[in-house]
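For this depiction, one protein chain was excluded, whereas all remaining protein chains were kept in their positions.
By written order: A and B. Residues from 1 in each chain.
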Amino acid sequence: MQQKKTAVCFDGVARHFGEVHAVDNVSFEIGDGEFFSMLGPSGSGKTTCLRLIAGFEQPDAGHIAVHGVNVDGVPPYERDVNTVFQDYALFPHMTVSENVEYGLMIRKVAPGERRRQSREMLALVKLEALGDRKPNQLSGGQRQRVALARALINRPGVLLLDEPLGALDLKLREQMQEELKSLQRQVGITFVYVTHDQNEALAMSDRLAVFNHGRIEQIGAPADIYEHPATAFVAGFVGVSNICEGGLAQRLSGNPQPFAIRPEKITMTAANEPVPDGWFSVAGRVRAVTYHGATTRYAVALDGGGELAVMRQNNSGGRPAAAAGETVRLTWPRNLNQLLGGPA
Amino acid sequence: MRSKSRGAGGKAGLPLKLAAAAGVMFLHVPLFFIVLYAFSTDDKSFVFPLPGLTIKWFAVAWEREDIRAALSLSLQVATISTLLAMALGTLAAAAVWRSRFFGREAISLLLILPIALPGIITGISLRSAFNLAGIPFSFWTIVIGHATFCIVVVYNNVLARFRRSSPALIEASMDLGANGFQTFRYVVLPGIATALLAGGMLAFALSFDEVIVTTFTAGQQTTLPIWMLSELVRPRQRPVTNVVAVFVIAVTFIPILMAFYLTRDTHEVAGSGK
Partner (left out) sequence: MSAAAARGPLVHRISSALYLHPRLFLLLLLAPPLIWLGIIYLGSLFALLLQSFFYIDDFSGNIIREFSMATYGQLLTIANADVFIRTATMAAAVTIAAALIAFPIAYYMVRHASMRMKALLYLAVMLPLWSSYLVRVYAWKLILAKEGIVPWFAQQLHLTWLLDAALSIPVIGGPSLSTSYIGSFLVFLYIWLPFMILPIVAALERVPASLTEASADLGATPRETFRKVILPLAFPGVVAGSIFTFSLTLGDYIIPGIIGNSRPFIGQAVYQLQGTAGNIPLAAAFTVVPVVIMAIYLLVARRYGAFDAL
C-alpha cells in the first residue's frame, strides 16, 4: 500500500443525517497530483464527501486519511486541506489582499513576506491590480479567482473545489475550466472537484467518480466512464444514452440483460440498405426531429414497440437526413453495446 | 407616469397628508414645549404664554448636588447594564442562530418576557426574589434589573445581523487555519460590530430612562428618572425639572440617532422591534 502516493483515502465512510444516508459505505482513493472530480445530482452525497475531507463534517463510520494521515476528529484548521467554496465566502470586511493573506496571517507570517506572496498569487490568477478592492466591488469571475488564490497561497496538500463555476455564465465557465485545468498542472496540487455538470467533469478530470444516493456507482477515467458505463444511472447521467431493458433488450440483442447504446453510435439508413455483418439492426419510423446546431437528434419509434434516440452531426448544410414519418433502419456494431449491471 | 422614488400609491391626497402630518406633529410638539419651558423665567407654575426667557435655570440645575448624583448613578448603571446585556445578548443570539434545538422558540419568548410584561410585574418579581435571597438593594440590584430587560434589545439586533450573514464565512476561516477563537475575532466580530453597537446604544437609552423596574430594585439610590418622578409628584423647583428634562431628551436622542445611523443601510433598522 503506497500510502505516500495517495492524496485522499476513504475507507468504508458513512454519514447520516437522521434517516437520510447522505454517504453510504463509500471507499475510494485519490492519487497524488490528480485532478479528481465527484459527479452526481443534488443530494447524491458528493458535497458531503467533500465536506468530510475538509473537516466540516465528521464520519459516522469508517476512516478518512489525507496523505497517509488519519484525520478522524481533526478540525478543519489543522488539516492540510483548503477549500474553494461555492459562493466564494470572501470576507466582506477585508480587501482582496487581506482575504488572500488570511491563512498566512493566522500562521503569523511576517507582513512583508505575506505581501510578497499574495502579490505572487494574485498574479498567478491574473488579478494583480485588484489587491485593494473589496469583494463587493468585484465581478463573479473575479471573486472566484480571489477565492482560488486565498486557498492556494497556503500550499495545501489537497485543494477542494465545491461547484466553483456554478454561478458563471457559459462562456466564462468554459474559459475558467481551461484555466483551472492548466493551473492544476502548473502547481501540481491534488484537486478534488465537485460538480453536477457532467460536461465539466469529463473535460477537466484525470479520473472521476459518479455518485448516486450516497454511493459511488462508477469510478474511472472520463473516457472509460463515458464509453463503458457500468449501470443504467451512469449511462443516463453522463451524456445521453438509450437504455434498453427487458423485452426490448431481448428483441434487439437476443439477450435479456439491459444494455446502453449512445445515440451518436447508431447509424441511421434508409429502410432497404444492407446491414454489415455482426451489427444489430432494427426498423422504425421517425417520430420527431430536433435541430441542435452542430447535431440533429431523431426520435425513432421502432417496429414492435420501444423508441431509440439517434444523433447525427450536421456535416453538410442544415438539412435533416430524414423527415418525420419516414421509415428508416437503425444499425450499430455489436461491440458498442454496453451491458449494464446494478449499482457498483 | 409614476415617480420611481415614491411609494406604490403615487402622490397622496391632501386629507391623507394632513392627517399624517397632524399625527407626526402630535408626537413631537409636546417635546418642543418642554424645551421652551426650560427657558421660562417663571418658577412657580406652568403659565402660558411664558412671561420671559432666561438661561439661568441651566446654571442652577448644574449646581444642584442631588441632580449631579442622580445623573452620575444613571450613567454608571446604564453603562454596566449595557455591557452585560451586550455579552449575554450576543451569546444567546449566537446559540439561537447556530442550531436547531429543542426549546428554541421558548428561548426567544423567555428573552422577550422582561420587556413584554408590564414593568410593575417585572419590578415586583425581582424585588421579592431579592428579598427571598436576602440580597440587600444596592447599585448591583438595579444593574441586574436593567440588564435583564436590555438583553432582548441587543439579542434582536445581533440575531438579525447573524441571519443575514453566511455560515460559509466561518467555515472558510477555519478552513484557512483559524481556530474558533481566532475566527470569532477576525471574522465574526467585525461582521456583527455595527449591529452590536446599535443594540448597545438602544440598551443604553432604555436603561437610562427606565423608572418602573428601578423603583422596585433600588434601595436608597436615586437614578435620574427616579429623581424626576419624585419631582413630578412633589415639585421643588419646576424650571430645574424642565432643564433636566431637556438634558434627558438630548442624552437619549443621541444614542437613538447613532443606532439608526449605524443600521440604516440594512433592512433591519435597529429599534423597530421594541
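Things to note:
The rule is simple: a residue touches a chain if its C-beta (ideal position, glycine included) is under 8 Å from a C-beta of that chain, and two chains touch if they have at least 3 such contacts.
On a predicted model such as this, the values are computed, not experimentally measured, just so you know.
Contact with the chain that does not appear here is found for just one residue of A:P75, A:P256 or A:G341, A:P75.
Note on the undisplayed chain: of the listed residues B:S81, B:T148 or B:T194, the one touching it is B:T148. Checked against the full complex, the candidates B:G52, B:P118 or B:G134 give a single residue touching the omitted chain, namely B:P118. For subunit A, the list of residues touching the undisplayed chain reads 58, 69-75, 77-78.
Touching the omitted chain from subunit B are residues 3, 5-12, 16-17, 19-20, 23-24, 26-28, 30-31, 33-34, 37, 45-49, 87-89, 91-92, 94-95, 98-99, 101, 107, 110-111, 113-114, 116-122, 124-129, 132, 144, 147-148, 151, 174, 179-181, 202, 205-206, 208-209, 211-212, 225, 228-229, 232-233, 241, 245, 248-249, 252-253, 256-257, 260, 264, 269, 271-274.
Just so it is clear, only the chains that are shown with their structure count from here on.
Annotation: 55 Å between the Cα-based centres of subunit A and subunit B.
Of all residues in subunit B, those touching subunit A in their complex are 166, 168-169, 171-179, 182, 186-187, 190-191.
Of all the residues in subunit A, the ones that touch subunit B in their complex are 54-56, 75-77, 81-83, 85-87, 89-93, 102-103, 105-107, 150-151, 154.
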